[in-house]
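Heads up, one of the protein chains got dropped from this complex, but the rest are sitting where they should.
Right after this comes chain A.
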Amino acid sequence: MDQNNSLPPYAQGLASPQGAMTPGIPIFSPMMPYGTGLTPQPIQNTSSLSILEEQQRQQQQQQQQQQQQQQQQQQQQQQAAQQSTSQQAAQVASGQAPQIFHSQTLTTAPLPGTTPLYPSPVTPMTPITPATPASESSGIVPQLQNIVSTVNLGCKLDLKTIALRARNAEYNPKRFAAVIMRIREPRTTALIFSSGKMVCTGAKSEEQSRLAARKYARVVQKLGFPAKFLDFKIQNMVGSCDVKFPIRLEGLVLTHQQFSSYEPELFPGLIYRMIKPRIVLLIFVSGKVVLTGAKVRAEIYEAFENIYPILKGFRKTT
């Protein structure tokens, strides 16, 4: 499998669920509790599909085409609908246990949470393991602490004018070549550059960051500049949570040497650079974990779900 080639040799033998490189738990499982109503964006990880799964998909697509040619329009629709749900189900399931998925026929067994639209008599294949993760879901949801976003106001700005006519701005060109502006609601800070680009920091959610950036743009507009709101993009998200038990950092750095950096002479925490998703975690002895480097919220949740079983392994001292 593609992903196993990139794993270091020692990690392939580990019993711990899929180490840190594969998503052990499907991120769109209905069992994942998410704080706000924001639906998680699915991770575009087509590269993680194994060759076997690729073959399966291609074969299923071929079968789909064959059946469409043979049967009538209505039956084709039925088949297509049912195949798509089972395909989805099959994809989700094969993320869990690809080695079981040998047969080329479609499955009848619906996964919990996905109901097939049309019940159909199709030959059953080898049973798929239900979509429960190898380890229990942690039940802890990381809280977002900071969002950094950028937006292009689309016009050149005169920073002196802005600093003069805005109450909430500070501008010290000798120290930094941008105006630092703050608003109270949402409590954020923005760096506004003369090129028209702006960085907005301090928001606690993506929507708040967007709202705050719009407010800054409106302030700049009212100051007389033709400000627009182009290319709003979230650049970084920081989250934190507490696993509520102490962690033996020395042990963790020994077993996960490839990913961890623990230098107590420099910093009290362990810096864990997870490959998939590309997130940096700061793990402290008190059990508090800081996750940063995410572009979307789901990456933070996925990273925490990946690290939680690893940390539980270091829970007992002797």
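Note that a contact is a pair of C-beta atoms (placed from the backbone, for glycine too) under 8 Å apart; a residue touches a chain by one contact, two chains touch by 3 or more; residues count from 1.
In the analysis below, contacts and distances are computed from a predicted model.
Student: Per UniProt, what's the omitted chain called: "Transcription factor IIIB 50 kDa subunit", "Trafficking protein particle complex subunit 12", "AMP-dependent synthetase/ligase domain-containing protein" or "Elongin-C"?
Tutor: So, among "Transcription factor IIIB 50 kDa subunit", "Trafficking protein particle complex subunit 12", "AMP-dependent synthetase/ligase domain-containing protein" or "Elongin-C", the name matching the hidden chain's UniProt entry is "Transcription factor IIIB 50 kDa subunit".
Student: Of the residues listed, A:156, A:233, A:278 or A:315, which one is in contact with the missing chain?
Tutor: In the complete complex, the chain left out is touched by residue A:315.
Student: Which residue among A:148, A:180 or A:285 touches the omitted chain?
Tutor: With A:148, A:180 or A:285 as choices, the missing chain is touched by A:285.
Student: Since one chain has been left out of the picture, which residues of chain A touch it in the full complex?
Tutor: Here the touching residues of chain A are 35-36, 143, 160, 163-168, 173-174, 181, 183, 185-186, 204-211, 214-215, 218-219, 222-223, 244-246, 248-250, 253-254, 257-258, 261-269, 284-287, 315-317.
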